[in-house]
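After the structure tokens below, expect a handful of questions from me.
Every protein chain except one is present and positioned as in the full complex.
In this document, chain identifiers A, B and C correspond to the written order of the chains, with residue numbering beginning at 1 in each.
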């Protein structure tokens, strides 16, 4: 309990710098696989603290990177952050968008390995110009047009660095090993798979993850058991037909627009599944170039979800067949690319109970809730799945936060007090798991 | 016949400068309603020759301008051409995209009024970078990215200026009045209506129009009677729904993407019409912003056509009803904007015969064809319709030209020798119509 | 406990006649609202036992009868059963398909009112001619072409009569009142509403219902708490367009077939609901008369379902809007008729527990399951809802039965031993609720 008090004291002391870090990151949001500046700051900070730091090829499996921007975009962003002062030592290792960072510290005595995952990427959202918007009033609104931290990952990353500091302050009391995992490209559930595939959690005994404010919209709330992770698959579909003059020779065309329209309608008509929640969404359809030309190109972005990996697989298989049939119907070519995905998943109950117990002892939360139904997708599920396969324990918690608007909204903002709550609970649980056990 | 020989001689003499003019215009293509540079050159040239020149509000009815770009685009283009050296005197009169030009010359003796229409606008096409492309080899390929003269209007405008010169050379032999009409925004059939509505052909007795190479793909060919003008309507449709998270609350969304997809499919299923050719095309559908968001916006660009105005009206009414029903089906709002249109139309047979007779006498064409089936739309039909309503005669001719690729193709190019053929036939017919008749 | 032993003894003694009754009903299946023969047998039997029997207008509210066959069909069936020997006294009271029967018996001492509902109707299914089919081997397969007891209601009705007998055998030990409700037209969830609206359960304190073999496919099983009742709505939709010769004048038609096709596709694309299970099915679409005629008629039979009445209402409202929009899209008329419906519903937990307790004491079941997830619709939910609104308690139980094939399959058959299990549990629970309580 003494150690816990120390955690609280350290977190409170760090809060000012944590807020400061969060605001800097908020002002410089970076979309998935281009978090060069953010990741370089993380790497440099961890390194300076004494963590062994790995990035680039060492923590990212290239073949498993989903939804990676094209090389030109990656190169441009990389170059830009260097020109803006990011440390080339780190940034160069991240070439190709391999912006994941893992900081490891082995305490003196042997013990279990605990990993915590923090995600770093921002959203393709244009931040509001409303003068009442808190980041705008505080002058830390986004300087990168079209990109915004609208899901709180700026906060997650800042919390990660605060936890990193606290744990090293307490290192004499701890055993085993801590792995702080900073993941790129959580949005679109694209990044986790590449880190898991690389094997970075294969040695982990306890794995923690967290999020701000999803269904827990008040600062001071905590949910120790998040359920309802939806398994999901993300696909980009490109239909390629043949253009023709719509007035003079319409029969010579192969209509990619209609193939897309037909696919979209029939995808949404995929039958519900009796075993649980299923979802389908065609979120984007862009087809054609001119009013008087039979459209020869169509791009469709879709996703499926399921309460379980089995249901999602049913949805994904149906979707794939339908997309191919729509192409056949309009005699066009089709290419389907997997752009992201997440497994279903469940907390290890024992670990959730332990977290709840710790939270109660901490006595700082106004409300501790047993289960929070997520009803969405998070690629933390990949980490969870791998750790549990290896007989480790994993848990994902939800940290309440007052919100200015919903996640992904251009007016999103969260109460910065929540940063301290997250830091305290994550650090406390880690300390409890790693502290020298009295005999 | 003496006059005709002179026409031929003058046209041959002018051919070098006509080619030169065509190449300059080809290098500086301007899309519909932004032909500031082209129109300023036309106005200045006609003015210097002695024509009375009108532009802007005097020749364009603002309310009848269809598919006009937004004010910012117009202002930017206007400013740019001035900075590039276009004559501000003319360009300023064209503010708001009123880039039509009419040059009028009244010959000494009274007589009929002849009008010839030339269109000036380019296409939203990226010119090929193929090194074999003739304009590229000749270093007159487009300097304006994404815009290209891919329909030969650079040639039409150049021919217009050559005809202007020839007629004034022969002025002592001519009677009545000549009106040279340089029209903006023929692509998308957007511009003619605004000039016709302004009344600029209300006094016209004979009206001529022409095009290069449509279905007449060899230099030296001529068709004196173009048939099969399709009446057409162009619409932009915007569906506005309500976004929602596709995983967490799909039922809260109002899906504009599916409204668009549903509309597109059912539009293409509009029943054929037993009285003649009908067409429908949804050429563009752009919907949604993110894969995991129920799409709340969709833009659809469509067109209908018909062998007659009646059939096109049937198609347009069906299309309008279907679009509204698709909106109702997905509980989204819809806005339909008319972006262009053309009437059906037929040459005055007597005038076509007269042209054929002149062409035969000219003895320069390798092949003279009675009728060429256009099978497409041209807003010259608005001029034709108005002149014929006023008991005038109108004809549209097709001047053959060897082509490098089809119209609107990024590799389009036409044989510049065709410029002389067009100049000769248009000038000859005008001279025949206006020459002092011997008693 | 003495009484319970008696119940068991009586049920075993009655089993032979119960089986016999079941086979007679199985051989003479009657579809919803035409159960004239079945209902007359029920009425006569109850009457002879001493029950006060009501049928026709006294137990059915005409305006609330859903999906009633047309008058001609009803008249034909009614006439036929009389010619086949059914008692005209009862059958005449049922004119118009009011085939519900309620048998009431008031015991000497005051006490609570218990109601049990049994459904009587058969399915529009052609019974298999497979020689291995048990009813065929036993020579009690259906004599009515196209109608079959493929859902076990023959068994339900037979059990009802067995329970009726047992309760009167034990009448000296019972108090209060028993109401045995024999309901028509449960298939398509059409009949319960008309009995509930008539008010026949307004005085009921305890309400019981049961079914054979749904998700409990072994004789000897019992589930005391059935959950997952889906609220549902059933609609018939008729589109009326205008015929036309498909070759000579297709544009003159108004295509009801395409309106139906368009509706069907878009209905199945109704968005999933985040609060729970939703369903949509267009089960029948019949359109058009000739290959070369634009179809001017289409009939569509659809249903919606939802985990709660709220979700079903969402589905039904979406469906209604879509159907109307599809009609607008094809410029046809549409008529929507509600053909059936059921509420969602939940057992009163206290009563389910009591039933479980009794079942355990009975000591005849091999397996007693807490909850069985129904995942379908039953208009027993209307009875349940009304009784619970009046502060009464209601429960629906599932009695396991070995099945030859699934419900509604042409080879459906259930193990007749299950008849005794159902009789015993229903009679025991009623006896427990009504027996003279020792002071």
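For this structure, a couple of remarks:
The rule is short, and it goes like this: a contact is a pair of C-beta atoms (placed from the backbone, for glycine too) under 8 Å apart; a residue touches a chain by one contact, two chains touch by 3 or more.
On a predicted model such as this, the values are computed, not experimentally measured, just so you know.
Among A:82, A:325 or A:436, only A:325 touches the chain that is left out of the view.
Looking at B:6, B:242, B:272 or B:297, the residue that reaches the missing chain in the full complex is B:272.
Contact with the omitted chain, checked across C:124, C:275 or C:317, is made by C:124. Annotation: of C:285, C:336 or C:404, C:285 touches the absent chain (contact as defined above). Counting the whole complex, the residues of chain C in touch with the unshown chain are 124, 188, 230, 232, 234, 245-248, 250, 255, 257-258, 260-262, 264-265, 268, 279, 281-295, 298, 301-303, 305, 339, 375-377, 406-408.
Summarising the interface, chain A meets the missing chain with residues 248-253, 255, 258, 262, 266, 269, 271-274, 294, 314, 321-322, 324-326, 328-329, 331. Listed for chain B, the residues touching the missing chain in the whole complex are 265-266, 268-269, 271-272, 274, 277-279, 375.
Methods note: only the chains that are shown with their structure count from here on.
Distance from each chain's C-alpha mean to the overall C-alpha mean is smallest for A. The distance from the centre of chain A to the centre of chain C, with each centre set as the mean of the Cα atoms, comes to 50 Å. Centre to centre, using the average C-alpha position, chain B and chain C are separated by 69 Å. Across the assembly, chain A contributes 265, 268, 279, 375 as residues in contact with two or more other chains.
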